[in-house]
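Note that one protein chain is taken out, while the other chains of the complex remain in position.
Let's look at subunit A:
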Amino acid sequence: MKKEACIQISDLQFQWPDQKETLLNIPELIINQQEHLYIQGDSGSGKSTLLNLLGGIIEPQQGDITILGQSLRQLSSSQRDHFRAAHIGYVFQQFNLVPYLSILDNVTLPCDFSSERYKRAGASSNSIKKEAMRLLSHLGLEDEALLQKPVTQLSVGQQQRVAAARAFIGSPEIIIADEPTSSLDANAQESFIKLLFDEVKSKNTTIVFVSHDERFIPLFEHSIQLTSLQANKATTLMEGGQL
């Protein structure tokens, strides 16, 4: 069965303004829908930069990225912002939450920026608030007293689960996770990844997960080395979590 491509990168070249050499030079990368891809790379190899490119935050000097059939190059920066809001959920390494918003407000934040996600979240439960509660309780945060807490008082693990709920709300097609587990302890790391998988099980969601840590590779159906994508190297995805 041939799955549809979700993310397509072609002839991409990028470097930051203060860099002398090209940081990313990716001739081709195709990530299919519903794929859970693990991208491994050393610190400083450009993983986060790649995720910035996928979200349309920054533009490549060369090449193009097509997401869900939409070429990012053809969008204005403001359209890209909108596109990102509608189709991508992000989870970062740490400090994922806006300190002055409540837990619920943090979760529903993407709905403020995207009417698509607002509608989908509302359709899934009756209201976006209910949907946020549902997601939070799925992720193990159902305690009323806990939900009243300021986000700054949550444990790191709890914060990451709130961030995951925010990424999931309104069912974006793509979840991008940038080392979301590296501030968690070993047990929490694995269960957090399992939670992610669990949540998207019944959906058509694509997950791109980057980390320098090789230990999680076995948990993913596909994994790739960032260095292997670079330059003119062949870009074949390895099946079964083997490098």
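Keep in mind that, in the parts below, a residue touches a chain if its C-beta (ideal position, glycine included) is under 8 Å from a C-beta of that chain, and two chains touch if they have at least 3 such contacts; residues count from 1.
Everything that follows uses one rule, which is that contacts and distances are computed from a predicted model.
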{"item": "Chain left out of the displayed complex - its UniProt protein name, from \"1,2-phenylacetyl-CoA epoxidase subunit A\", \"Helix-turn-helix transcriptional regulator\", \"Gluconate 2-dehydrogenase subunit 3\" or \"ABC transporter permease\"", "value": "\"ABC transporter permease\""}
{"item": "Hidden-chain contact residue, picked from the options A:82, A:129 or A:212", "value": "A:82"}
{"item": "From A:96, A:160, A:189 or A:206, residue that would touch the chain that is not displayed", "value": "A:96"}
{"item": "Hidden-chain contact residue, picked from the options A:58, A:75, A:104 or A:219", "value": "A:58"}
{"item": "On subunit A, residues whose C-beta touches the chain left out of the figure", "value": "48-49, 51-52, 55, 57-58, 77-78, 81-82, 84-86, 90, 92-93, 95-101, 105, 109-110, 112-114, 166, 178"}
